[in-house]
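Here's a structure for you.
Note that this complex is displayed minus one protein chain, with the remaining chains in position.
On to chain A.
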């Protein structure tokens, strides 16, 4: 496992995604409000580029005719077959027992800390007066 600086905090707006390649694998970095999440860009169902899907809300229902939206923007809907995944855990909404999208630990670190290392920042120059998104892969 190693830590990788993948984005400046201000380059990913809330609801947006940046797709990065780390250790040969594509990973989508998502921002929901001020939290960041990282998921592998590959749907565990049939291999689509999962992170190009839409961020949607969860929908709960206690019974026919009643609905409530939950956790706005925290479900990632695959662009192919519309399977939805919890952006926090990668858990599949429609097949939670058998598939999960790979997630990675994400932290926000100030550039001043990063400058001390040891981080692999091969894709991004780091400046001490910025905050950065760091993932562990």
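Observations on the model:
By definition in this document, a contact is a pair of C-beta atoms (placed from the backbone, for glycine too) under 8 Å apart; a residue touches a chain by one contact, two chains touch by 3 or more; residues count from 1.
Criterion: contacts and distances are computed from a predicted model.
Its UniProt record calls the unshown chain "Amidohydrolase", which is the correct pick from "Bacillithiol biosynthesis deacetylase BshB2", "Polar amino acid transport system substrate-binding protein", "Amidohydrolase" or "DsrE family protein". Of the listed residues A:46, A:68 or A:127, the one in contact with the hidden chain in the full complex is A:46. Residue-level contact of chain A with the missing chain is found at 24-26, 40-42, 44-49, 52-54, 79-82, 91, 96-100, 102.
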